[in-house]
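The other protein chains are all here in position, but one chain of the complex has been omitted.
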Amino acid sequence: MGGPIASLNPLNRADGSASYKCVSTGSNILGSVNAPIELPGRRDALKPEEATIEVFVKPGTAPGGVGERYIEGVIRNALGRLILGRENGYPRRGVVITLAIVGGESVGRGGSYLPLLPALLHTAALALLSASVPLSMTLSATVLAVDSSGEIIREPSVKDAKAATSLHALAFTSKGQLLLNESEGAFDFGTWETVYERALAICHGTSTLSSDGDVAMTENVDSQPLEGVLRDTVQDQIHSEYAWKIDAA
Amino acid sequence: MSSPLILLPGDEVPSEYLPSKSSAPLRLGHGLRLLSQPHPTPGSTPSNHTLTATQPGILSTDNKRNAVSILSSSNRRYIPTPNDLVLAQVHHSSADYFHCMITPQSPHALLGQLSFEGATKKTRPMLKQGDLVYARVLSIGLGAGAEAELACVNPATGKAEPGGLGHLTGGMVFDISTGMASRLMKASSSSSDQQDGVAGLVVLDELGKKLEKAGGFEIAVGRNGKVWVDCSNSEHDAVKSTVAIGRCLTMIDEHNLNPTDQRKLVTRILREMKIESS
């Protein structure tokens, strides 16, 4: 299994953009961020001291609907905890995040967005980074499916996700705190604890909290932790942009 | 300096990277913030503050000014910062102010009708919608929804300092990234004999040399990612030269060209546009 493929700034017009492809689920997301911009007609925001965050999810081959509006709310809440909306130039302005699903199986009407959530969150985070929107920290996320035999499948394919008894999407901040937890299906506390440990290991590598050595070991073999993938993508971009400065030094 | 340190939001700035002269207070620049630990563990060192990054970028320290800041991604929206020179476009005017656009889809900035060199109530410039001004950001206001204020004159001396501030007529505007704008700013304000030019740009020197015979050109770089170019001194190739300069600048910005490729590009475009160069 290969890790995700990500790149920064694929677009010209948007203030910041990112493309993200998750190899195991086949999803391919293109994201753009425009910030800080004026949002006409929305000046009386609930919190005038902060920036208004808008998230728009555009499905690839169908008109948008309730499912999209719901997941937009989930993404907005998670990102709202990271974006520093009081920094200079941001209060009363908008941070407009647009995420288009440009590849992979599309979510049917009424279908679950959970399998796509980590890819959407990563794309949004990378696009925010490329637009230099002030953030308190970054995030990493993953989705796990638990099948009927209790086996945990990392980033399940569409077929696996459908067959699973429960699905869990978890996101962590770059400091390892749990940022988002969305689950569906039937499961018990014990299952969730195992899922949590595994997800933390996927996002942050070997977890010191984990007493179960096996889990951490398999993840290390699997691939590099997701947090590192995001970091490398951003560092590569900064490196190439400042090549003139770094080479001269 | 060793290899540059690239930080992501949330990363702490390691103390060994900070300027060590502790007498003067440390100046915090763009992209950094100070966090105090809410519960200092008893018995720990008194320094319970940490510096963390809020934007991704290269950590840059200035030992002389005892300052530290983050050089962030070059392709982003411009946010007005005091003392920056910008290229603003008049949108409409009111009794005392011209309302100017610095970046599209952002709130207008105010430019006082008397903030021009030698302007009085009777001699103030009559600017209309779509006119361009080269101005300095005077202040950005405080609090949410504050408006930035611009000036085309140094309030202390009453002169347009540095030269060139004020209404720009003719010429053409090209859009570039904000990172390229600040590099061009550095490159155009100081000339060097270095092989690699200033800030990795040789394009202005190269164009200057080649277009000297044709009458040279004027350039005004705005930190808001706009550059104004005028070749009206040139007798017959004014339009072509302007287009050639614009194409060179935008191509170098897009493809992040190194000095050798910049020279090649200038030669190629001038030949393509059939401009006689010296």
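Letters A and B name the chains as they come in the text, with residue numbers starting at 1 for each one.
In this text, a contact is a pair of C-beta atoms (placed from the backbone, for glycine too) under 8 Å apart; a residue touches a chain by one contact, two chains touch by 3 or more.
Here is the rule we use: contacts and distances are computed from a predicted model.
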Omitted chain, identified by the protein name its UniProt record gives, among "Ribosomal protein S5 domain 2-type protein", "Protein SEC13 homolog", "KLTH0D11748p" or "Bardet-Biedl syndrome 10": "Ribosomal protein S5 domain 2-type protein"
Candidate in contact with the missing chain, chosen from A:Leu8, A:Ala51 or A:Val96: A:Val96
Of B:Asp131, B:Asp205 or B:Asp253, the one touching the omitted chain in the full complex: B:Asp131
In chain B, positions touching the absent partner: 89, 91, 101, 104-105, 128-132, 168-173, 228, 239-240, 242-243, 246-247, 269, 272-273
In chain A, positions touching the absent partner: 10-15, 17, 30-32, 34, 37-38, 40, 54, 56, 58, 60-63, 96, 98, 100, 102-103, 106
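Heads up, the rule we're going with is that only the chains that are shown with their structure count from here on.
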Residues on chain B engaged by chain A in the complex (per definition of touch): 1, 3-4, 6, 8-11, 31, 52, 54-58, 71-77, 79-80, 105-107, 140, 143-145, 179, 183, 196, 199-201, 256, 258
In the complex with chain B, residue positions of chain A that touch it: 8-9, 15-16, 34-38, 43, 48-49, 82, 84, 87-89, 91-93, 129-138, 173-175, 231, 234-235, 237-249
